[in-house]
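Just one protein chain is left out here, and the rest sit where they should.
Letters A, B and C name the chains as they come in the text, with residue numbers starting at 1 for each one.
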Amino acid sequence: VNRARMLISCPDRPGIVAAVSQFLSEHGANIVQSDQYTMDPEGGMFFIRIEFDLDQLTARLPQLENDFAPVAERFSMNWSISPASKKKRLAILVSKEDHCLLELLWQWQAGDLYADIALVISNHPDMRELVESFGIPYYHIPVTPETKAEAEAKQIELIRGQADVIILARYMQIISPEFLKHYPNQLINIHHSFLPAFVGGKPYAQAYDRGVKLIGATAHYVTEELDGGPIIEQDVQRVSHRDNVDDLKRIGRHIERIVLARAVSWHVEDRILVYQNRTVVFV
Amino acid sequence: VNRARMLISCPDRPGIVAAVSQFLSEHGANIVQSDQYTMDPEGGMFFIRIEFDLDQLTARLPQLENDFAPVAERFSMNWSISPASKKKRLAILVSKEDHCLLELLWQWQAGDLYADIALVISNHPDMRELVESFGIPYYHIPVTPETKAEAEAKQIELIRGQADVIILARYMQIISPEFLKHYPNQLINIHHSFLPAFVGGKPYAQAYDRGVKLIGATAHYVTEELDGGPIIEQDVQRVSHRDNVDDLKRIGRHIERIVLARAVSWHVEDRILVYQNRTVVFV
Amino acid sequence: VNRARMLISCPDRPGIVAAVSQFLSEHGANIVQSDQYTMDPEGGMFFIRIEFDLDQLTARLPQLENDFAPVAERFSMNWSISPASKKKRLAILVSKEDHCLLELLWQWQAGDLYADIALVISNHPDMRELVESFGIPYYHIPVTPETKAEAEAKQIELIRGQADVIILARYMQIISPEFLKHYPNQLINIHHSFLPAFVGGKPYAQAYDRGVKLIGATAHYVTEELDGGPIIEQDVQRVSHRDNVDDLKRIGRHIERIVLARAVSWHVEDRILVYQNRTVVFV
Partner (left out) sequence: VNRARMLISCPDRPGIVAAVSQFLSEHGANIVQSDQYTMDPEGGMFFIRIEFDLDQLTARLPQLENDFAPVAERFSMNWSISPASKKKRLAILVSKEDHCLLELLWQWQAGDLYADIALVISNHPDMRELVESFGIPYYHIPVTPETKAEAEAKQIELIRGQADVIILARYMQIISPEFLKHYPNQLINIHHSFLPAFVGGKPYAQAYDRGVKLIGATAHYVTEELDGGPIIEQDVQRVSHRDNVDDLKRIGRHIERIVLARAVSWHVEDRILVYQNRTVVFV
């Protein structure tokens, strides 16, 4: 309960690690894990993730943040410190396919996903019973071209104050730029292809037509550019000429749920930094 | 030495397997391996690869082919029978990067690639010593925009009668449609990306910019559509934010040589059938 | 509904494929898929799996089997013909860990596992609610060293007539030879290591101590030799020094459920032949 995670990105300069580790040491914190990456030593960006233990973390965190501000300013840092014990709260959006939602629910129930699932919102009523059996609120908000703006307003209202992170677990509606700006790098989508191959609709049909020998899935942060946001994780599975489009979809479901679950885990464990449409993932 | 391989593709109809296996049985052949695939049972295509043993194969093959012709005609078959002991002859085209060529040379020397490497042609002089140390003729044919047609004419002349299969082992020139039409489905290229992602030039730089988490390579038959021919094999390897473009190239070299070597092996073992820009690979 | 699957193993001799395919052709059956493997052509074993379509299969199957008997006898065949539409019935045995059971339930519900789950038996009461929510009967049969024989008798009684295949989905009791002899090659276990590494108990602790860089899981048919039965499927996942025993268990759970689900799918689709403690898997 006294474990915290510090994420920093800033322009590279000599002395950053020394300044940060000395700061933590002087405040009585013990670094138990650190991962650092410098993109291009000459004039590039510096990224670090530090896990540290500090007695009475909760009580002392505000002062710690206060004291760190001048250090951060000196190095023009983008930074955050989060108590590891504080679970992130997820809102999951889903349409008709349940496999990605189910994987998240099971991993959550098994204790493998350290987060609270605050609510599930769907544009279809089908999964209410399933979701409520896990003790999680389910909201059915239908979406039509005419009611899209209104539906989003309802979604935002439901999520506001309840969830920090939004997971599109095979949610088949496009998120508006207005929605997105409330959740920068906090909105994770699973795309059913190895991006950038097969952007757009029906990727498995496209993959079949092209005769690929591997199919994949991609978890990414959502940005205004459709299927173009920073990639968090990708994986693939081997297929053959014997697999028709339905087989590809079935195999794809397995990759999708694994890839999405990994990405969500990394996000809620503060393992991901984003810089210029690329992710730095410390695993 | 009495082993042969039969490849058949034709419209699916009842009785094909029975007709073929009865034909072989009546001619004293013993089927030691068969792989069959029917694309969409209702009115689709039928593909089969049969390995069989027949005493005195070499002497009896012409008669066998003659006798099979009416069977083939009845079912509108596309077919071939090849003695397994007859090595296919390869011409390898290469530019400046040697890793794919080296992999083929080593596998050939180790006895893992059952083929003859008849000659190597390059638009650069660099690899002459290496290639000749394996006892293989090396031809340096420079290519410039002005001399491209002439260079191709020389290549075709060198290859004609010497090689059945052409391998583009990181050969960075585009093959003309005239050249291609001499070698339908006999010209294999290695593309340094997981097609159809990153078609065109500089795929590793594209992959870096997009921030992908896996990079791949694709072996395919060359057709007039650049990077668009039937895919034979693909594979990928995991990369991370730590890998810069040079790292991606280095990692990519390993995948490229593995993927190309697999594709060439399958081709020379008559394991590949092509139908409408897709491959059926019996492995 | 008119699709059937034929499995044959027998000593290799010339003419088997011809005899079988001619038999099927004469009876009006159309072969839509066939896979064949000959172990060591000279005097070895022959294995074939054929999928065929036959009008009015259900009505004509008894006669077909009757007619095939003399062919089978001629070649000393071990054989079976199963209607593809007839679902196999599974009994799942489970202890306290639910991940393998959940994967099977979910794949079954999603239509990816073509079988009936007839019943679940556990030596613990914990999963009753979960299993019954799927509409599947749950039986709690406690097992102690003293009551083991009695418990097995109850299990056999429950299973008899209800299930053809028994899945040990992390069932932590040893099955007695008496039980086994009722279900030869019909009893599938998931072992939480890459066998034959780490046989016996606590394989993840063993794997951690040995410092392996990959951990795996193995699905196998159960025989009297503990952890020694024919292997159906194996897979692995990469781990590192950062993963402690609990991490290995968590990662292992994912591999276990994937590997077990694959093995069960292949079994219920009649894709597995067993010969001398090895499996031939036609996928």
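Remarks
Just so it is clear, a residue touches a chain if its C-beta (ideal position, glycine included) is under 8 Å from a C-beta of that chain, and two chains touch if they have at least 3 such contacts.
Bear in mind that the values here come from a model prediction, so they are computed numbers and not experimental data.
Which of C:Asp164, C:Glu233 or C:Glu256 touches the hidden chain is settled by the complete complex: it is C:Glu233. Of the listed positions A:Leu24, A:Ala118 or A:Ile215, the one in contact with the omitted chain in the full complex is A:Leu24.
One of B:Gln63, B:Ser80, B:Ser133 or B:Ser176 touches the chain omitted from the figure, and that residue is B:Ser133.
By the touch definition given at the top, chain A reaches the unshown chain through residues 14-19, 21-22, 24-26, 28-38, 41, 53. On the side of chain B, the interface with the absent chain consists of residues 98-99, 102, 106, 110, 112, 133, 250, 253-254, 258, using the contact rule stated above. Residues of chain C that touch the chain left out of view are 37, 39-40, 194-198, 210-214, 216, 230-236, 240-242, 244, 277-281.
Please note the rule applied: only the chains that are shown with their structure count from here on.
The best fit of Cα atoms from chain A onto chain B calls for a rotation angle of 180°, in steps of 5.
With centres set at the average Cα position, the gap from chain A to chain C is 37 Å. Chain centres here are Cα averages; for chain A and chain B they lie 41 Å apart.
Contact with two or more other chains is made by no residue of chain A.
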